[in-house]
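Single-structure report; data block below.
For this view, one protein chain was removed and the others were kept in their places.
And now, chain A:
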Amino acid sequence: MKDTAEFFQRDRSLQPPAFTPVYKTSVLRSPRLALWSLQNSLSEVTGPVFGHDELGELDNDLILNYAKTGQPIGERIIVHGRVLDENGRAVPHSLVEFWQANAGGRYRHKNDTYLAPIDPNFGGCGRCITDENGYYYFRTIKPGAYPFRNRVNDWRPAHIHFSLFGSGFAQRLITQMYFEGDPLIPHDSILKVIPDEAARQRLVAKLDLNNTVPLDTIAYRWDIVLRGKRSTLFENKLEGN
């Protein structure tokens, strides 16, 4: 019956509130009224299922998936880890998507006008499906920092955006991963919106020398946690649910 169980209530004290003036765009894009609490029905505990046949062979290799005339320039890294739920259980067979700037902090996007150049051999996105142990991995170039229009001199730390599904639509999550030791981290107006220091630190990937490929590629390790499910004990469960 574990598939039909409801998700734990989201701990909003560990999540950023909607209205965070330090990040200016949030001011006009944050609801002013309270969220309406909705207990889980089938609409929340179910979600899309994705298959390996929808992905290409190089989808988790950003060094090769947009290589046109050669390989992209920059620090070659592996990013890997597990997708778990709050009970510590693996989240298997779920879609993980990621996107990022190139080594110079420039995004391949028609709206990015930063003067650092596009890398002709780097697209900046990828995706994979977790294995039966919730494990994911991909290879890429470490992204550069870049400026953004918030305060007059705001720079984003190096980061990779992640999109996660889990097994139910209520687990849907978009977040960002940062790199251990980056001195921009404590100054970042976007990371600051998370009120809890430990929750901010959990977004920082750790250097993982044991999984580097010697003379080839450095590794970083980052585990992701999605909402857990509770056991259903003495609830009235009628046929069909």
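Methods note: a residue touches a chain if its C-beta (ideal position, glycine included) is under 8 Å from a C-beta of that chain, and two chains touch if they have at least 3 such contacts; residues count from 1.
Keep this in mind: contacts and distances are computed from a predicted model.
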Protein name as given in UniProt for the chain not displayed, "Protocatechuate 3,4-dioxygenase subunit alpha", "Na+/H+ antiporter subunit E", "1,2-phenylacetyl-CoA epoxidase, subunit B" or "pre-crRNA processing endonuclease": "Protocatechuate 3,4-dioxygenase subunit alpha"
Residues of chain A (touch criterion as defined above) contacting the omitted chain: 3-4, 7-12, 14-18, 20, 23, 25-33, 35-49, 54-56, 59, 65-66, 84-88, 97-100, 107-112, 123-127, 161, 163, 167-170, 172-176, 190-191, 193-194, 196, 198-200, 202-203, 224-228, 231, 233, 235-241
